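Just one protein chain is left out here, and the rest sit where they should.
Then we have subunit A:
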Amino acid sequence: MADTQSLLETPLAGLHRELGGRMVGFAGYSMPVQYPAGIMAEHQACRTGAALFDVSHMGQAELRGEGAAAALERVTPAEVQALKPGRQRYALLMNESGGIIDDFMVAHLGDRLFLVLNASRKAVDVEAIGAVLPAGVSLVPRPDRALLALQGPGAEAILAPLAEGDVAAMPFMGVLESPVAGVPALITRSGYTGEDGFEIGIPAEGAEKVARALLAAGAAPAGLGARDSLRLEAGLPLYGQDIDETTSPVEAALTFSLGKRRRMEWNFAGAERVREELDSGPKRLRVGILPDGRQPARAHTEIAINGLPVGEVTSGGFGPSLNAPVAMGYVARAHAGDGTALELVVRGRAIPARIAPTPFVPHRYKRVAGVVA
């Protein structure tokens, strides 16, 4: 059993224990990998109803001051300056050599920007962003805040009666400051499961009250295991596995996060490599992979064609909604076309597989006609 004594706890540690959560170490935190229902049931609860994840280990920070958006653009190729109040966007934090320091969310709260960072990267991110800030712009970490993810087609019906504001009217990537169960909250219509849903940021001391209200209204508690199988089926990369400081946005197939104006100005860290790869094509590409049969191929599995290595799996497991194994990984660009036949070398045996478009399970975000990000 893992030694959990040196690990940090979220404000919901007591609730996780009460719910029978099986705690594991993740990014320095003791987190529930699953509850007694199990990963499969928690995954299905999210696809068919609503699941509640504690994501309080993630970093939350405010970027304040005149010119905050322009400053952040020095280290991200996302369009931040044109982000409207009440809107959120997915962005990549870049290093000078064109690798990805982190992927994160940036929300415009009117008088400030609000960032949600990966738990394993938040210290690195704060340093990287802090290093480019001009006088008058400050990055303020908010470790005093908890974060809940309420995900699934039933999320809106659970949250709406508990929230003072009109969460039902929020579009995908919309932002709303509104009390939930009487606790002041920062709500975004987003998540990382491929389903409709909300992320709810609240003061740490109010986290348990909000979580209990959402559970009482019918959300199923879900752990990191289901979070991983859900995001894998949704084709979403996990930092540290599928993207890191060596992978570029082009290789990682995340060019949607590059702003149009940014691609004309090329004034962000790592722009040279991104531009070169957009012009000439990257050496490798992140692709979705569907193994034949039922055997999962895990991270670091070799990908081959006719016995010759062409890449490596970066995430792989079993997709409960597909009832089949799913994976993603990098392959040499010449072999990255959809439908390409591959071999995955698992325990010395080659499993036939093919490259497939992602998401494997269609996204069901609440997109509203006429609303642009």
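Here, a contact is a pair of C-beta atoms (placed from the backbone, for glycine too) under 8 Å apart; a residue touches a chain by one contact, two chains touch by 3 or more; residues count from 1.
Criterion: contacts and distances are computed from a predicted model.
This complex has a chain not shown, and the name its UniProt record holds, of "Glycine cleavage system H protein", "ABC transporter ATP-binding protein", "NADH-quinone oxidoreductase subunit D" or "Chemotaxis protein CheA", is "Glycine cleavage system H protein". The chain not shown here is touched by just one of A:R74, A:R112, A:R298 or A:R333, and that residue is A:R298. For the options A:Q34, A:T76 or A:S120, the residue in contact with the chain missing from this view is A:Q34.
The missing chain, though absent from the display, is touched by one residue of A:E79, A:E208, A:D228 or A:D242; that residue is A:D228. For subunit A, the residues touching the chain absent from view are 1, 33-34, 38-40, 43, 225, 228-229, 294-296, 298, 317-318, 320, 325, 347.
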